[in-house]
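The structure under discussion is supplied below as structure tokens; questions concerning it will follow.
A single protein chain has been omitted from the complex, and every remaining protein chain is retained in its original position.
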Amino acid sequence: MAVPTWAQLLYLLCGVCFILALKGLSGPKTARRGNLLGAAAAVVACVLPFLYLDLDHVGLILVAIVVGTIGGVIGAQKVQMTQMPQMVALFNGVGGGAAALVALLELNEHLSHGDDPNWFVWAATAFTIAVGAISFAGSIITFAKLQELMTSRPVVFPGLPILFGASLIATVVLSVLLVLEPSMWIGIVLGLVGLLVGVLLVLPVGGADVPIVISLLNAFTGLTVAAGGYVLSNTLLLIAGTLVGASGTFLTLLMARGMGRSVTNVLFGALKGGSTLGGGEASDRPVKSAGPEDVAIMLNYAERVIIVPGYGLAVAQAQHTLRELVDVLIERGIEVDYAIHPVAGRMPGHMNVLLAEAQVPYEQLKEMDDINGDFKDADVVLVVGANDVVNPAAKTTPGAPIYGMPILNADEGKQVIFMKRSMRPGFAGIENELLFEPNTTLLFGDAKDSMGKLLNAVKAL
Amino acid sequence: MAVPTWAQLLYLLCGVCFILALKGLSGPKTARRGNLLGAAAAVVACVLPFLYLDLDHVGLILVAIVVGTIGGVIGAQKVQMTQMPQMVALFNGVGGGAAALVALLELNEHLSHGDDPNWFVWAATAFTIAVGAISFAGSIITFAKLQELMTSRPVVFPGLPILFGASLIATVVLSVLLVLEPSMWIGIVLGLVGLLVGVLLVLPVGGADVPIVISLLNAFTGLTVAAGGYVLSNTLLLIAGTLVGASGTFLTLLMARGMGRSVTNVLFGALKGGSTLGGGEASDRPVKSAGPEDVAIMLNYAERVIIVPGYGLAVAQAQHTLRELVDVLIERGIEVDYAIHPVAGRMPGHMNVLLAEAQVPYEQLKEMDDINGDFKDADVVLVVGANDVVNPAAKTTPGAPIYGMPILNADEGKQVIFMKRSMRPGFAGIENELLFEPNTTLLFGDAKDSMGKLLNAVKAL
Amino acid sequence: MNDGIIWLTFFVLSVFVGIEVISKVSSTLHTPLMSGANAIHGIILLGAIIVTGTTDNTVAVIVGLVAIVLASVNMVGGFVVTDRMLQMFSQKKKPLKKEADA
Partner (left out) sequence: MNDGIIWLTFFVLSVFVGIEVISKVSSTLHTPLMSGANAIHGIILLGAIIVTGTTDNTVAVIVGLVAIVLASVNMVGGFVVTDRMLQMFSQKKKPLKKEADA
């Protein structure tokens, strides 16, 4: 099926659009335009084969596309901001699955036509099947973890390392076999083993590291698509896939650095027994708690207040009330800033999105590095639904799942106030010593209504 | 001449090295390593054809290489820092020339073998010949300007715009002819017309804009080499040439922005009569001048001193003495900084190189944007062999050749001292109003010895 | 020119483009970038369409259709969800993210 020149040119053009899309996505001003450009290019590219190939089953194909599209759109529209990561994981997984299936079909084509391309094509096919399957299974598990269909803690059972190693070896062996004497069965078995590898790869990963894993699997899928492109000798697939594979890998490293983890540590930390985890159940050690009025007074007589928003703010949707509170305090001449931790919430930049939604003026949002020096001067640090990002264990407790993650120095504040519902720990499932410090006060309750109470109390003063 | 796979792989590897070389060159830490990597790759690449082709005239070829190498090395070693730009221009020019010749030879080959490749190959050949010639001639003129073999001022004569336009059209026409019915004669004439275009392109450019032009011609040569690569169907040439072409173009825009000029304005400003130039002869308006002793006293009783180094410091090689002076002042508790203008001197970063050579600690070197706010607090601004970079005309006089170039706000200093030899203007050849301000004092003499005198005078206090 | 080399060259160059193009992204944009890239590899849909449309084996067609559904979920869903995320960054916020970017 030789591709006519005009189509090849259009494919190349789409490739360029994908490059520009990625470029756009990496700059705040251009991100949205970039994304739309990418979408446009993708649509154009998918129309092309209908024009230059006389495809069979066009009806069925269109139906399938419509079904998938509807599914995708509904999912994308329904998902809440807090569930973005698992959504991305899911979309990534299905993509990997599709790539694996495509490779299997192409394998079948080659075999049925009895043509034997050079060994490298077989190798690429094996790669696509295996890695596609890994990416699929891994992403599904990631989804389950984040969606809390299963525990977000590392799952490690005695035989796991051996089993994992074995399945890895099996994958390699099967791939080699596929190259030596290609057959449908080997392909299918390879795919199944790939699924196993994917599951075992992600099970031991602590939930806190999940975004890194998503990014990694994203890169995997990219590479699969690239290999698929070689198998189908379609330049666009190769270029697009490689782009995503390369940038995804790079992004993974960036994120890992941002969370103070190394990728190998993220993946195999739990296997190595590196990260032993807390039970995550509520502690019953005594803490100092207070009512909204008392907290209102503390705030009212402070000169410098720093707000540390976290995941809890997002789930409680308390950002708007918080913003009102801050406005009141500022009116009263109090200096207030938000300290934004890069991984506060459930995805990088989660807090920026949230507070942007609440129309918080950007001058008040301070990146971690810019504000960490100011905590010592803060009369009150108000921690709203955050926990891990201010947990000193990241500095003090080697072996803690968040050990090494750069944190906000809330503990340096003269007064620290936690707004949370219970003594339950944060995402990483470990106790936060800061809760028990003498200068820490807890204001229990759902962030939204205790924030409302707090606001009224402050206004009342 | 089919290239064996191993050679193709090595070519690709060299291409990768070139990419890494460029990447390295754009970061201070890695610049030198990058350059060496590029050199290594280039050498390897040039050895390859001897291995997979059985070339004739190997002896002669080697001799030619040796001759060129010796020439290049000697030139590169002998040139002084102040002459770097013209050296780069020269090297760039010969490269362009070489590309044009190669294209002519390939044209000859095709014709003599009577083979006719697709029209696109002819087009690429025409492009290589024409642009190579332009780049060659343009670079030579640039060299002459900077080396002061001819005036560095824009050269504009009545017929020039028409002549330029005509020769441009001729180039296009000849190129089309070459594509329609290729012949050696057309090729040669095309080359000659190209030379004319190159000359006419650069003649009207003001010396101050020369670095931009060098960078632009550099990009041109890159593209020629890329086209040559297509003609010879050699991937490495294509990739390397394109890399240089693209990055060169981008760099040109960066530099133009840095000097506050638009590229079209640089090239055609003079044609459009846009930049009218001062005669550049010494003015005889009265100025306040003083001896080293008086200046020494001013410095000694200042609390904050800012030094503005310029081209004159470089030619006088006064950087070491200057550094001694600064050390003395600092010992005496005076706060001293160097204000570095991006285009002070004769090439971007010229001052950084110069002061680095004099071992000035980097904390004392301030980029323009960082220090421009501080001039108003400076008791003394000491302008050493600089002129255009502190010339208020850049802000105040539309039509001045440097109009729009961001400058150092030396005029905001409480006292301004100029160290220069005469009342002659700077590179741009226009008078500097700042010299005649009441709070400006001139210390006449070659930077080196008046700096020496100044140093002793200060020590004496 | 050797076919494999051509594809290798495409690959190598794309790797550099992929890395360089996002090299200066701020952590604020990590998630949208991730999900945007994710949407881009949904282009496997193109591959799925081609293989499905050019086979006659019934099983293959069925599998192909499944692949198409999955791929279009990836592609369409990915772009839509990314756009939703990016919408959240209001005009107001841009300058911050800009400086965060720099």
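As written, the chains take the letters A, B and C, and residue 1 is the first residue of each chain.
Please note the rule applied: contacts are C-beta pairs under 8 Å (C-beta built on N, C-alpha and C of every residue); 3 or more make two chains touch, one makes a residue touch a chain.
In this text the structure is predicted, and so the values were computed from the model without any measurement.
Put simply, the missing chain touches A, B, C once the whole complex is considered. Among the residues B:Gly258, B:Gly404 or B:Gly452, only B:Gly258 touches the chain that is left out of the figure.
When the full complex is taken into account, the listed residue touching the unshown chain is B:Leu243, out of B:Ala133, B:Leu243, B:Leu267 or B:Ala316. As for the chain not pictured, it touches subunit A at residues 3, 5, 8-9, 12, 15-16, 19, 23, 233, 235, 239.
Residues of subunit C in touch with the missing chain: 1, 6, 9-10, 13-14, 16-17, 20-21, 23-24. Seen across the whole complex, the unshown chain contacts subunit B at 1, 18-19, 21-23, 25-29, 31-32, 34-36, 38-39, 42, 45-46, 48-50, 53, 55-58, 60-61, 63-65, 67-69, 71-73, 75-77, 79, 81, 84-85, 87-88, 91-92, 94-95, 97-99, 101-102, 104-106, 108-109, 112, 118, 120, 211, 214-215, 218, 221-222, 224-226, 228-230, 232-251, 254-255, 258, 342-343, 347-350, 352-353, 356-357, 359, 361-363, 365, 367.
Following the convention adopted for this analysis, only the chains that are shown with their structure count from here on.
Mean C-alpha positions place subunit A and subunit C at a centre distance of 15 Å. Inter-chain centre distance (subunit B to subunit C, centres taken as mean C-alpha positions): 41 Å. In subunit C, 4, 16 are the positions where the chain touches two or more neighbouring chains simultaneously. The set of subunit B residues touching two or more other chains is empty.
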